[in-house]
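Can you keep this structure in mind? I'll have questions shortly.
With one protein chain withheld, the remaining protein chains of the complex are depicted in position.
Per-chain residue numbering starts at 1, and chain names A, B, C, D and E are given in the order in which the chains are listed.
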Amino acid sequence: MSTVAPVDTVPADARVQAVFADIRAKRGSDFINHFWRYLAFDPALLESTWAEVKRVMATPSALDPLTKEMLYIAVSVANGCGYCVHSHTAAARAKGMTPAQHAELLSIIGLAARTNHLATALQVPVDEVFDHDCGVA
Amino acid sequence: MSTVAPVDTVPADARVQAVFADIRAKRGSDFINHFWRYLAFDPALLESTWAEVKRVMATPSALDPLTKEMLYIAVSVANGCGYCVHSHTAAARAKGMTPAQHAELLSIIGLAARTNHLATALQVPVDEVFDHDCGVA
Amino acid sequence: MSTVAPVDTVPADARVQAVFADIRAKRGSDFINHFWRYLAFDPALLESTWAEVKRVMATPSALDPLTKEMLYIAVSVANGCGYCVHSHTAAARAKGMTPAQHAELLSIIGLAARTNHLATALQVPVDEVFDHDCGVA
Amino acid sequence: MSTVAPVDTVPADARVQAVFADIRAKRGSDFINHFWRYLAFDPALLESTWAEVKRVMATPSALDPLTKEMLYIAVSVANGCGYCVHSHTAAARAKGMTPAQHAELLSIIGLAARTNHLATALQVPVDEVFDHDCGVA
Amino acid sequence: MSTVAPVDTVPADARVQAVFADIRAKRGSDFINHFWRYLAFDPALLESTWAEVKRVMATPSALDPLTKEMLYIAVSVANGCGYCVHSHTAAARAKGMTPAQHAELLSIIGLAARTNHLATALQVPVDEVFDHDCGVA
Partner (left out) sequence: MSTVAPVDTVPADARVQAVFADIRAKRGSDFINHFWRYLAFDPALLESTWAEVKRVMATPSALDPLTKEMLYIAVSVANGCGYCVHSHTAAARAKGMTPAQHAELLSIIGLAARTNHLATALQVPVDEVFDHDCGVA
């Protein structure tokens, strides 16, 4: 069940073809996962989303690839996106996440959720010392 | 504004005293941030929460301390907890988070939020290949 | 899988019958979608919910019917309600939403999610100029 | 800071006057809290919201008044509504919530948040035995 | 579909065996629901989660067992955890929740969600009288 029909893995649209080819090249695999096939119902939406994913996730940067995937999982769990939890857990495993790291990731997510809710329930005022703001006129 | 009154930094209750002393010892600082002072309205709630935070966050483990703080920030942002975003951003900085890492953390959080919402809007079915389940009788 | 049993499309309860008849009359269709059949486990809950849906969504008003459905989708995506995303996307299509409008709706939802998370991560203080409050004594 | 201007406690609009009078009568107090004064920018929105609050919260029913307020707090915390957490915590206290009950409420909220996130992270399939659905044709 | 493989109901790991035995003893039933079997991929995570659930939910306390389950449902619905909604609705029924109580629980959850969103949309400032804070230096 979905809200749009998926595009074929060998798409008719030239712009979709180009993005799928870039996904395959970047990943070194012929596989195109569902997210991209459904998003491809609109070539412009597919292009801008893939461009951002490539820029943020597939470019060497200040954080290592596994840490990036675990951060992605953390946000996806808190936002309740089942598809994203599945796809990024698979991606984290492919980048070397061990069962011990997976368990620890889940411990942190569970703990943060707990204290997030406690702080909200108490409406704790922010300590002055945590402010990084130098003032706005 | 808060929903309970904070406990003094020099608390009267012996159980609260013990937790505050442990927080100070573990952190090597006299400072007790608001979260603990408000949570201390109930000594048992304070004890169990601190025990879990200490176990998960302050024990050497499969993930390094800075990665743990960044994961905490990611969950706290997605859950909309302003206090937690403030306190864990400060903690991440204290553990060495650079401005470049902070910016990248935010890029990943923003990107994940975007694709989380897109996957939910499309109701993308999970690819079989992402399943790690060996079956439940 | 659900947490209550659905009521039949030809319900035994007179109050449920009346609501189902009104839904059919208002929509000009015999079809009763699952939401109402499950909600009907409690006639009073069914009645008050349908009354509100009819009042807000099916009465000529300051916003056109398609805009209303798209707003409904936007909230439902952000709240992670898969059922609602499905039913209101179908309703928006029935009211004329084009694929281009659907894609643009998703672009806005994705962008808003991204900047929502960024503003929360930065804890940006609200600009004075955005305040519409004339003061509360 | 708010997005609309509040209506005065002695409102000019007759419909707003009537709702404010009913709130005061129902509560046996002259105080009108901000929520109603801001919502009153639109008399129809004020009327329908107050009617629903009165029907659900202020009518003798299957759940006692304190339990209802604690459920309201639980939802408000999970939805991150600071105003609602404040107002309903005050209401629960006015209805007799003890510090011990408040602490236990927070423990349950924190625990549920933790296991909610864990179940989402694991994408645990629902046990057949939990299904209450008798089938939909 | 899940992100880890479930552990057998007759687990090989001694720590998992001990937790499963405790769950069975505490509940007076041989049944182990999926949540625990999936969480058991990491014995330490299983142990700490079960210990907290037992402490909060299965210990005589200031709130009765049915109220606790309904609070759990309220949080789980707001957090969008389908599994938790299923398992705790079943648990609430087992503890005597009537259809009338279930319907009222849903009415309160729905109403709170509505006013949570309204208060957020209006950005209503918290009334001074709701503050329980005695000041933090």
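Please note the rule applied: a residue touches a chain if its C-beta (ideal position, glycine included) is under 8 Å from a C-beta of that chain, and two chains touch if they have at least 3 such contacts.
Quantities reported herein were computed from a predicted structural model and do not represent experimental measurements.
Peer 1: Counting contacts across the entire complex, name the shown chains the missing chain touches.
Peer 2: Contacts of the unshown chain, counting the full complex: A, B, C, D, E.
Peer 1: Which of these touches the unseen chain: D:Leu45, D:Ala94 or D:Val129?
Peer 2: D:Leu45
Peer 1: Tell me which residue among E:Val4, E:Val19, E:Leu71 or E:Val85 touches the hidden chain in the full complex.
Peer 2: That would be E:Val85, which touches the missing chain.
Peer 1: Based on the whole complex, identify which of E:Val7, E:Ile109 or E:Val126 touches the chain you can't see.
Peer 2: From the options E:Val7, E:Ile109 or E:Val126, the contact with the absent chain belongs to E:Ile109.
Peer 1: Which positions on chain A touch the chain that was left off?
Peer 2: Within chain A, the residues touching the omitted chain are 1-6, 34, 37, 48, 52, 55, 126, 130-134, 136.
Peer 1: In the complete complex, which positions of chain D touch the hidden chain?
Peer 2: 1, 3-4, 41-42, 44-45, 48-49, 75, 79-81, 133, 136
Peer 1: Even though one chain is hidden, which residues of chain C still touch it in the full complex?
Peer 2: Touching the missing chain: residues 1-4, 31, 33-35, 38-39, 45, 49, 52-53, 56-57, 61-63, 67-68, 70-72, 74-84, 86-87, 89-90, 98, 100-101, 103-105, 107-109, 111-127, 129-132.
Just so we're on the same page, only the chains that are shown with their structure count from here on.
Peer 1: Measuring centre to centre with C-alpha atoms, which chain is farthest from chain C?
Peer 2: Most distant chain from chain C: B.
Peer 1: Return the distance between the CA-based centres of chain C and chain E, expressed in whole Å.
Peer 2: Each chain's C-alpha centroid was found; their separation is 27 Å.
Peer 1: Which parts of chain A, given as residue numbers and ranges, touch two or more other chains?
Peer 2: Counting only residues that touch two or more other chains, chain A contributes 1, 3-4, 45, 49, 75, 77-82, 85-86, 89, 100, 103, 105-107, 109-111, 113-118, 120-123, 125.
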